[in-house]
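Before we start, here is the structure in question, set down as structure tokens.
Removed: one protein chain of the complex. Kept in place: all other protein chains.
The letters A, B, C, D and E name the chains in turn, as written, and every chain counts its residues from 1.
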Amino acid sequence: MEEKKLTGKIARERIYLMETPRPPAGLIEAFKSLGDATGIVSDVMDQLGMTWTVPATLLKPTIAGTCIVGPALTVRNIVQREHVYETARNSVNKMAEFEAHNLACPGDVLVLEGVAGISNMGGISAQIAKRQGEAGAVVSGGIRDIAHSRRVQFPLWASEVTPITGKWRLETVAINTDIEIFGVRVAPGDIVIADDTGVCFIPRARAAEVLELARKKSAAEDERCRSIDAGVAIADLPKRNRESA
Amino acid sequence: MEEKKLTGKIARERIYLMETPRPPAGLIEAFKSLGDATGIVSDVMDQLGMTWTVPATLLKPTIAGTCIVGPALTVRNIVQREHVYETARNSVNKMAEFEAHNLACPGDVLVLEGVAGISNMGGISAQIAKRQGEAGAVVSGGIRDIAHSRRVQFPLWASEVTPITGKWRLETVAINTDIEIFGVRVAPGDIVIADDTGVCFIPRARAAEVLELARKKSAAEDERCRSIDAGVAIADLPKRNRESA
Amino acid sequence: MEEKKLTGKIARERIYLMETPRPPAGLIEAFKSLGDATGIVSDVMDQLGMTWTVPATLLKPTIAGTCIVGPALTVRNIVQREHVYETARNSVNKMAEFEAHNLACPGDVLVLEGVAGISNMGGISAQIAKRQGEAGAVVSGGIRDIAHSRRVQFPLWASEVTPITGKWRLETVAINTDIEIFGVRVAPGDIVIADDTGVCFIPRARAAEVLELARKKSAAEDERCRSIDAGVAIADLPKRNRESA
Amino acid sequence: MEEKKLTGKIARERIYLMETPRPPAGLIEAFKSLGDATGIVSDVMDQLGMTWTVPATLLKPTIAGTCIVGPALTVRNIVQREHVYETARNSVNKMAEFEAHNLACPGDVLVLEGVAGISNMGGISAQIAKRQGEAGAVVSGGIRDIAHSRRVQFPLWASEVTPITGKWRLETVAINTDIEIFGVRVAPGDIVIADDTGVCFIPRARAAEVLELARKKSAAEDERCRSIDAGVAIADLPKRNRESA
Amino acid sequence: MEEKKLTGKIARERIYLMETPRPPAGLIEAFKSLGDATGIVSDVMDQLGMTWTVPATLLKPTIAGTCIVGPALTVRNIVQREHVYETARNSVNKMAEFEAHNLACPGDVLVLEGVAGISNMGGISAQIAKRQGEAGAVVSGGIRDIAHSRRVQFPLWASEVTPITGKWRLETVAINTDIEIFGVRVAPGDIVIADDTGVCFIPRARAAEVLELARKKSAAEDERCRSIDAGVAIADLPKRNRESA
Partner (left out) sequence: MEEKKLTGKIARERIYLMETPRPPAGLIEAFKSLGDATGIVSDVMDQLGMTWTVPATLLKPTIAGTCIVGPALTVRNIVQREHVYETARNSVNKMAEFEAHNLACPGDVLVLEGVAGISNMGGISAQIAKRQGEAGAVVSGGIRDIAHSRRVQFPLWASEVTPITGKWRLETVAINTDIEIFGVRVAPGDIVIADDTGVCFIPRARAAEVLELARKKSAAEDERCRSIDAGVAIADLPKRNRESA
């Protein structure tokens, strides 16, 4: 991995990890098998005292019906100092999420603490993310070229959609360091789960614990759904116990 | 109806009516035959001095292209007093919209004055509402498990979508009493009409009057549409009279 | 054009131009051939020192996947002075965007500085706009009858969706004069480009200049996309030069 | 008045009235004698079916404890078309509320439909307004130099306070025409009443009627206050009748 | 207390307690002696797992520099069903916080879950609250007649200030029951502490516990302030221990 040729778009010392920490084998698949799981995962994290969930009202999906799971590859953008009037004329482009794509492992989820009011990721960026095998992206702030990213079937969750480019307005200042997404602190390698209802961020160290509880809860919910389909009267439905509440 | 077995999730005295008042025969079907009627109904209510309409910008539909009509079965939630850290660990679940499903008659529309920032209704709740024959639900506050409720084809209108559960954060404090939905006061049995453009709440006592005017207006609009299709010049289109304005 | 019969819904002197200035031949088609171009056009305008772009977060499209280009036919609405309680009973209707439809040339884009919180354009209005050959409409403020306008395949970009009519609450005070759409000043005949990502307004006098730069940028982006599909390593992708940045 | 030398900052035809319509003799003084009267005036307008009131939450006073009454001298600003980068360097100043000051009669209240996010009126403008005898100003949008306007004791009600100038970003497009202030339509000569609680706009033609009812209501309220001071038990306080409700 | 003559403005069964539960002797005075204590009290509640605090950004004080402590006398308002156009003409006044003043004991803090966008408490109401010896009022929603309540030195914390009356737009539906203030559930008799920084609601049953910890923390903070005044270097300041953190 060290030999990977860098793009030079961001200083080497601002890349805090050259590779996102890999999840344990089978973990991602196990979470995926739960289906649209942000509700269940959020409940389990509640019970463990860590509600790190952002609603779809804030992070809206670009492709309805999609569900992704993967380790977080983090990027942080802040505003540039120079006036866009100058930077646009002189093409002063300090956007460097391409370096993150360069470092991405298949299955990674790009999680980008972006700048509000402008685009932090466009269609070509989505296309290359898709090629690199990333599962999707979560962006606080704007994105653009929605039709393009939908065409290449690369799903994003973002708080804004805007044609106004960030390339002359922002600077990527860190890759694979702790970032903040709508009040949730996300570390590289945290497990990201996103669906139509929202996005959960599970600390890597506790992902196995969350998975185990989520499985039990999911099984209990399936049981309840079967009871409903079987026509059991509401007052006779099995009580939700601690695992399935 | 009195013998219906209750769920025990909410005290009996907090259920103000065991059944939502039934609309006159044929009324629901007549409103349905008007198609996407929130515009027309809102206009009629304007003329009668009662604009009880909430825009789709606030109450967003989960299934585009759906239109529902039915009497309101109302539920009110407020925040719990205990910290979620304790309630989640101890599964202190005070959510009781299941009791409302239990009491629902086919065609009812669940109207829920919910708590903002959290989910007041999830996928299993939508599934059981569907089974009970409810027409749909209108929720001020969050809902979750959107993919689930779409799968069972149960339409909701809600102001937020979030994985964060309300079950440990809210308490259902009333069923079938007057509630407030974004500044509109809704009584049990009020006629709810919801489509892609918004939601109207028609007082039960005046529903027949609204229907009659809405029918006239709808006929006049159809006439105008036919004139347009027939190529009548804009300046020659029939004037909108009082009924059709 | 002078002989065109007017609707009488707005005083003649409030129509500042009887026809929107026509774009040079081929210009609209050339912009359309760029596909979803608001990103590229916004970038070019940045470089020329004029960022007149409104994000889709503010002006949301009613029909996803649609892209329109055309000259702006402008309309301005402000609130009526009388109370809706009286105006609705007396059908005091001061809405006059129908006059704009009456004056529209095929390909025009209706750009409407509307009133917030109410509908400035409904389904019948969309239907007649479609018949007149308008390409679409951009509305700051509310619109209604979304299902109707979708049915006739007339695309709108609007900031709100609400059943509450403007006809008794607003007055159309100008047609084809300068208006303001979310901080952007739009003149009649400006070129409007709208897609899933947002809306750009290009001053008519500079549209050819913008087009030329946009074409170069689009070609460079296509080149980059091909390199990506060809598997070129990210660090080896061609540098974005000034034209393609 | 016709001979008054103009500033040339705005085209003559954009000044719709050279002088704001004068209120009947004694009317302003009579309203002033009611004290902080926006509550009472708003109630009377409610009863007459015209609630044209803007809360202090939106239009915040710069000098607490001040109350003003006077006829509206209206001004409308919209955004400029050129980029501030160019206009600031070239001092392209299209702000013309100075012309309104030039035309002001003593006692006038400047009511300015301004541009959000920038300053529509600064300290020197406030100083000259004070010298011209204006009673105060009401501005939707930003103002600046608050310390300056406080120093010369010129009270303003505005929705924003910001150092960012409008002079290179906005254009004054009309003086003494109908404008819109947070959903209220204001005509030149309307009576403006502003205090710590908000701002009321009374149509000129109905000001005498409003005054008469307001006086009765005010007298009834004084009576109630005296009863309270006299220690009358709450349950024994005189009923509010229609005039004093 | 039972014989207290009621006002009749609200049905007797909607008054859930005729008197707010009284705090233990000395408790209020002890909290008051801590000065501006919302910061300290909020910290203690954090440590006890119950953060029931609303920022001054949401509940703004009308009289800066004031600090109040007292038991909550709760009131809940919701919107009326009828149109204000009718209710104002017919003086249909369903506001009943006067009944709460009637029942108030000296030192009570009126806590009112009000309706947004309109006034839930005016100047005369403040004047009578003052006469009854209430310590102040906390209102979610609007209040009016700010100059009046300041004149009689009755402090309020409210989210909005507006002249638009609630008397014809709202209905008081409960006195001395559980209410919700910006996400905090407040019961009658809860201890309210309000200052320039915000408002804390302490559950009555735990007030003594909170007081004890708050006193320790306050003493530790005083010690730190004295060290600062004495010129102790920052790096040498005493560590904050658990009690004083």
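Keep this in mind: a residue touches a chain if its C-beta (ideal position, glycine included) is under 8 Å from a C-beta of that chain, and two chains touch if they have at least 3 such contacts.
Source: prediction; values computed, not measured.
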item	value
Among the chains presented, those that the missing one touches	A, B, D, E
Of D:Thr20, D:Thr51, D:Asn77 or D:Ser119, the residue in touch with the unshown chain	D:Ser119
Residue, one of D:Gly26, D:Gly133 or D:Pro163, that touches the chain absent here	D:Pro163
Given E:Ala137, E:Ala174 or E:Cys200, the one touching the chain that is not displayed	E:Cys200
Contacts of chain B with the absent chain, listed as residue ranges	83, 85
Residues from chain A at the interface with the omitted partner, ascending	49-51, 78-83, 85-86, 115-117, 173, 178, 180, 183-185, 187, 203
Positions on chain E where the hidden chain makes contact	35-36, 38-39, 41-43, 46-47, 49, 51, 53, 55-57, 65, 67, 195-198, 200, 221, 224-225, 228-229, 231, 233-237, 240-242, 245
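Everything below uses one rule, namely that only the chains that are shown with their structure count from here on.
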item	value
Set of chains adjacent to chain D and to chain E	C
Number of hops, chain B to chain D, where each hop joins two touching chains	2
Distance between the centres, which are taken as Cα means, of chain D and chain A, whole angstrom	49
Distance from the mean Cα position of chain B to that of chain A, given in whole angstrom	33
Multi-partner residues of chain E (at least 2 other chains)	83, 85, 117
